[in-house]
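For this view, one protein chain was removed and the others were kept in their places.
For clarity, chains are labelled A and B in written order, and residue numbers in each chain start from 1.
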Amino acid sequence: MRSLTATMRSAFAEAWSNRSGFWLQVSIMIVNDLVWVVFWVLFFREAGSVRGWDTQQVLMLQAILTTGGGIVLGFFNNARRLGQLAADGALDATLVLPVPTLPHLLVRRVETTNLGDLIFGVALFVIGCDPTWSRIAIYLAGSLISVITLTGFLVAIGSLSFFFGRNEAGELGFHAMVMFAMYPVDVFTGPGRAVLYSVIPAAFIASVPAKLAESFDLGMALGMIGAAVVFATVGYTMFTLGLRRYTSGSAWTRA
Amino acid sequence: MTIEVEQLSKSFSTGRAKRRTLVEAVRDISFSVEAGERLAYIGPNGAGKSTSIKMLTGILRPDSGAASVLGITPWTHRKQLARRIGTLFGQRSQLWFELTSLQSFRMLGAIFDMSDLQLATRVGELGELLDATEVFAMPVRNLSLGQRMRCELAACMLHEPEILFLDEPTIGLDLLGKQLFRDLVIRLNEERGTTILLTSHDVADIESVANRVIVINHGSVIYDDDVEVMRRSLFTTKRVEVGLERPVIVPEIAGAQLVEHTETVARFVVDTSKRSIRDVVDAILEHLPVADLSIVDPPLDEVIGAIYSQLAVE
Partner (left out) sequence: MQRTLAERGGFIVSTGFYLAVVAVVGSLWRAAADGKGGTIAGYGAASLFWYIAATEAATVSLNMRLIDDIGTDISGGAIASEMLRPVSLVAVRMASEFGRALPRLTTCTLAGAVMSWIIVGAPPGLVSAAMTVVALALAIGCNIAAQHAFAAIAFWIRDARSAWFLYQKLVFVLGGMLLPIEVLPGPLRLVARLLPFVSMAYIPGRFAAGHVEPLLLLQQVGWLVALLAIALRIFATGERRLQVVGG
């Protein structure tokens, strides 16, 4: 634990001293998130409600998504870069240290601009989501669980590059995840919807906790926790198995 | 034995999906190292040096064979081993680029469970040893390569490792930087008894640092002996390059074999065990219109070629 906090402190100091245009970047992040809020407000002003979703619920979705996503991309930025690091053979510096490999890697890079998302998420929740005690509890728990699920998913798809040597799947999965998590899951029907509850668990990242804030459902809550456990396990296992096949950049740079 | 390697092999698959081929990076290598040795592990680029070191530090798993480092199998107990060895990979840094080395040391200290006092004492010692106390306090971004390498060396020695693995540590350093670095490594070894395993493709690294040499090529060990022995048989070869003031016919010069001759340049190979380099140079200066003269070591591939031909003869 001491080694993880020390690593995180260094990562933070590193990111902070390299923050050229920091406030500009953060404002850009916030404007981006704000535009989506504008879209949803305009949409529901016209539509009233769609498949059980209304403005307040979709704002809760946005708040949890930007909070959870901001934490993952801000504090565990390597979750997203893992596949590239593995393919490039850039894990050596970590592997020669007596630290738990995956946790150390995850906290080894901080991206300050993504903290703009986090700031936005918290602000949106406080201002736009009617923070009663029960909603605060669901917002916090939902964000935490979405951090776990998202990290697990990113680690799992990133680990594929241990097996294939390239990271296309990782990039693709990341973009698909971000895109699908943004919309209320009930917009999707049929097999597409099933995918978002399983292989690409976008539903659990933001839609499900937002639904729970509106009307609590124990089964749904347990499903969400279950998904977090499953993806954390799958991510960890795939990383561990993949690491055995780590080539330290030798296989792909030769010949 | 500090390091024991038995028939270690490792292959990588290369190329794109359909045309995948296996390349044997390391093939059945065996050797052992005693505590306190300074071993140079040399070979041309792509010979399997890095792959070997990465297996001995637990980063890579071998396909077959066995190895024991300080009594530990590296790839099954990598983290346990990591507490007792230090590694420096020339191209991969352990330091944070934007921070000072001291800040990086603080993280490493926490990772190696050192108390603040232990760390401060150790950093003080290393600062003195490496003559780098001030350099430690500067952001790594602003350091020259030589300064950075000293900081890297300090980083991998914070926890007083019993073995140091140095992979191409002098790559990119200027002549003076290389010499300083070599002296340091020797001092570490002599004062603390740290075992050194060093890879390089610079012949000078081997001559001045190592007391034993293993040559690896195409994944196999082709030579393993004391540097003294190798020096006697191989480092007695020098090349002499002479820039000529005007085109001339080059006369026979005893002890030197003319290997190349143009209007402006003459190149000789000298066997210094037969005639001293001084005598040969004197003779050249006397008989040729010399504009410029340099004496160089044969490049490593020539040394290895020589080892090969010797092996073939024996």
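Throughout what follows, contacts are C-beta pairs under 8 Å (C-beta built on N, C-alpha and C of every residue); 3 or more make two chains touch, one makes a residue touch a chain.
A quick note: this is a predicted structure, and the numbers were derived from the prediction, not measured.
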Displayed partners of the chain not shown (whole complex): A
Option from A:Thr5, A:Ser49 or A:Ser198 whose C-beta touches the chain left out: A:Ser49
Absent-chain contact - pick from A:Val126, A:Met179, A:Ala194 or A:Leu222: A:Met179
Absent-chain interface as seen on subunit A, which is shown: 21, 24, 28, 31-32, 35, 38-39, 42-43, 45-51, 168, 172, 175-176, 179-180, 183, 187-189, 192
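Going forward, only the chains that are shown with their structure count from here on.
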Centre-to-centre distance between subunit B and subunit A (centres being mean Cα positions), rounded to whole Å: 44
In the complex, subunit A residues that touch subunit B: 2-3, 5-7, 9-10, 13-14, 17-18, 90-93, 95-99, 244, 246-248, 250-252, 254-255
Subunit B residues within the subunit A interface of the complex: 12-15, 21, 23, 25, 46, 50-51, 54, 57-61, 78-80, 82-83, 85, 87, 89, 92-94, 96-99, 103-104, 106-113, 139
